[in-house]
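One protein chain omitted, others in place.
Chain lettering (A and B) follows the sequence in which the chains are written, and residue indices restart at 1 in each chain.
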Amino acid sequence: MKVKNTENLVSLENVFKSFNQNKVLKGVSLDLNKYEVISIIGGNGAGKSTLMKILTGVYSVDNGFVKIKGKEMQNHTPSIALEIGIYLVPQEPLLFPNMTVEQNINFGYDKPKHVIREEAKRICSELDWEIDLSRMAASLTIAEQQQLEIIKGLVRQAKILVLDEPTSALTFSETKSLFTVIEKLKKEGVGIFYITHRLDEVFEISTHAVILRDGKVTLKEEIEDVTKDMLIQGLLPDGSDTGYSSTYEKNYVDHTGKPPVLKVENLTGDGFRDINFEVYQGEVVGLAGLVGAGRTEIAEAIYGITSSHSGKVKLGDKDITHMGINETVGNGLSYIPEDRFLHGIFSIGSVKNNLTAQILKNQGFFVNRKEEKIVTKKYVERLRIKLADTEQEIKSLSGGNQQKVVISRILSTNPHLIIMDEPTRGIDAAARSDIYSIITDLKNIGFSILLISSDLEEIELISNRIYGIYRGVCNAHLGPEEINATNVMKAAFGTYERSDSHVKA
Amino acid sequence: MEPMKEVILMSKLKAITKKREFRTFLFLVIIFVIVGMVNSEFLSINNLQNSLKSSLLYIVLAIGLTFVLLTGNIDISVGGTLGLSAAVSGLILKNGGSIIVAILVAVLIGALIGFINGIGVAKLNISSFIMTLGMLEITRVIQVIYTKGQWVENLPTTFKQISQVKIFGLNLLIIIVAIGVILVQMYLSKSEKGRYFSAIGDNTDGAILLGVPVQRYKIYSFVISGICAAIAGLIFASQIGFISTTAGMGIEMTVIASAVLGGVSLSGGVGTVVGASIGAVIMISINSALVYMKIPAFWNDAISGSLLITIVVADALMARRSNKNIKKERLRARVLKPEEVVTHAHAK
Partner (left out) sequence: MHMLSKIPKWNLALVLVLVSEVIIFGLINPRFWNVSILLGSFNDFIGIAVIGFFVTFVMITGGIDISGGSIIGLTSVVVGILSQVVGINIWLSILLALVVAGLCGLLNGILIAYGRVQAMVITLGGMLLYSGIAVVIVGLSGVSASEGISGFSQSFSTIAYGSVMGIPNSVILFVVLLIIAYILLHLSKYGRYIFLTGINQEAAEYAGINTKLVILSTYVLSGLSAGFAGIMLTSYLGSARADFGGEYLMPILTVVVLGGTLITGGKGGVIGTALASIIVGFLQIGMQMGGLSTQYIGLATGLLLIISVAILSVSDEFKSNVKRIVRLKSYKG
């Protein structure tokens, strides 16, 4: 390790942590000095959050040492962590929704209220962020909540700041202003742990990059010595190839003369307007866009979760515009939701009951247990779902296998069209490429798929055609020949040349 | 300067009228006005005091319960605690023990029951509903065993008189409880530690991260609820003059209804003791209002039941509608407007 003009802030030595039988951290050592921004990259379940919770005193270590500013921490608690200047900005903002912004800022901070208020106002103006201190936290947008969390940390004059995927909910310009702040804090000597999935951000703001995989640090370098390929290599399980080679064949399908499976005409609703696109049989159509661009809202309106204001949705010849979920499902539409835990799985239900939840509809009064068994067996084998027993609770499976169960459930209804919203969110690299092959296989046997993703690399990789969604409007269409990283990026950021005839101003 | 002050005052007034407690209070006033129009005697100082007097023990129970509800838990055992502590201290008094000792013992019993509830909920992760439901049954039996199934009667007159003491023509207990409500309200909303309770119910993970000792404060909330139930038991004994084996039976549901009526959420994080107290006064006033309106008393439960349902459903619908609107506005704000599209294209 090269030593600069350093003063050690955090030193984790050989930290072990397990929950019940689940070993999450298997000997992690990590140092953070003043003036450093360390990016921590790793898939879900790699142990990032656990590591940070140890740092902030929420969890205690099973084995190993936590030293902060040279002092070994025993009986580390969240309040001690706050006192010595460690502050975590969590990925999901942990605000008190029924308190005002100001109450959220001064909660648990032992200082006169007017002092805190002045400080908060000063920070807001410095950041050029506008937040009304008297608003209820429940009324803030996700981005505003994230900003409030960051302000909370800055008001407390944190010396060690942990940012857990702070940009996942921020817009482009908000992200820019956050990066300016990070730059400034770094110059002031604050040490920052920056957890992220976005590799570009790593190169933009950090001084060091650390990769955490499977409870161990697999890469720890100064940023100048790192390349993107190295990061991807570090994320992959040992012995696998670099990256996802383009093995996902994209056979060109000629649709002329064939009717579309799904046709969306001038669809307008909350969060989007004048959306036009169609999906043909046997193709993957991508909806590319950033978080908050309105893609999920479009999908939910098509599926019947929310209602649209005007426009038309046709599935085959059938107008499904004003149908509820019950009817859209009955007509052959299916949806893999963005938030798997909230909307996708029945966590304490068995794998079998999860998988067969939608075939029940076509059964009689009694549950047909024989059919359940057959269907479960078929999909467990077909999608290579790793499990000990089909009666085991689904929450005990890995994220990738959980998603495979959800996909199986959808396939069991034999749908005309599958909408997949962020199908690989929170899934590790190996399972990710597994899901990609599944999607490609499905396409090849004639399924039609509408793929929604903010992972632009992913959408470029497996889509036949791509529509760009930017701030609620569909302003770009990429045909098979136009799909490349730059164009997809442009489409998502709303800067693609409008060569497409679908979009009318 | 003057207009400035007025603006601040106005905005403060506006903020108050938006509060749930204010609406509950308004509702209470409306009840009194309507009944008063039918029978003006209802608005006599004497009756108002009587209404408050009979609400007292419900208010005290509601104060304690609010602590528990704020943290997102529930306490069903208050009726049992009330009965047991009243019976034990009643026997002490009957056997010639001093009033101070009787009060201390009652409070200790309440604190102990609350502590056991708290340990069960916070440390053993037992659902608070089940824990306190079991505790309710247990305390009832202990009361029966302790009193050998007898009523505790013939309490000393000095003790019974406590509930009748007047200062400046006002009942002393009313004054004490009113001051108590205000102090507890200040503690819960203004003090650092007091806000821990609602923070726990509002967002437990957030509270942990900000250094709130969550388990400890959950236990505190049950201890406070237990102590309040014991104090309510003492008020009960002093006001009624005897303690039956069924004293406080079913009271927990009335208190929960009062708190909910007063805007305390059963999912935690929202509510004030002022609101819960007003809710308690409403629940009790319905009874005497019926008497003054010459409506048979058997309408009481039907009216309070439908009232509770109506208010809660209206509240829920209103809250959902405003949430929906906020979400809609947020979504709409994101969408690129037609005129922006043009400028966007030009910008390139």
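Definition applied: a residue touches a chain if its C-beta (ideal position, glycine included) is under 8 Å from a C-beta of that chain, and two chains touch if they have at least 3 such contacts.
Owing to the predicted nature of the structure, the values given are computational and were not obtained by experimental measurement.
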For the full complex, which residue in A:57, A:337 or A:399 touches the chain that was left out?
A:337
Touch with the missing chain holds, among B:131, B:152, B:234 or B:251, for B:131
Given the contact definition stated above, which residue among A:175, A:196, A:276 or A:353 touches the chain not shown here?
A:353
Contact footprint on chain B, counting only the chain that is left out
74, 120, 124-127, 129-131, 133-138, 140-142, 144-145, 149, 250, 253, 256-257, 260, 266-267, 296, 298-306, 308-309, 312-313, 316-317, 320
Could you pull out which residues of chain A are in touch with the chain that's been left out?
20-21, 305, 325-326, 328-330, 335, 337, 342-350, 353, 357-358, 360-361, 363-367, 389, 391-393, 409
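Keep this in mind: only the chains that are shown with their structure count from here on.
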Suppose each chain is reduced to the average of its Cα coordinates; what separation in Å results between chain A and chain B?
42
Can you name the residues of chain B that touch chain A in the complex?
192, 195, 198-199, 202-203, 205-213, 269-270, 323, 326-328, 330-332, 334-336, 338, 341-342, 344-345, 348
Could you please specify the touching residues of chain A with respect to chain B in the complex?
56, 58, 77-82, 88, 90, 94-99, 103, 107-108, 110, 138-139, 141, 270-273, 292-294, 297, 470-473, 475, 494-495, 498, 505
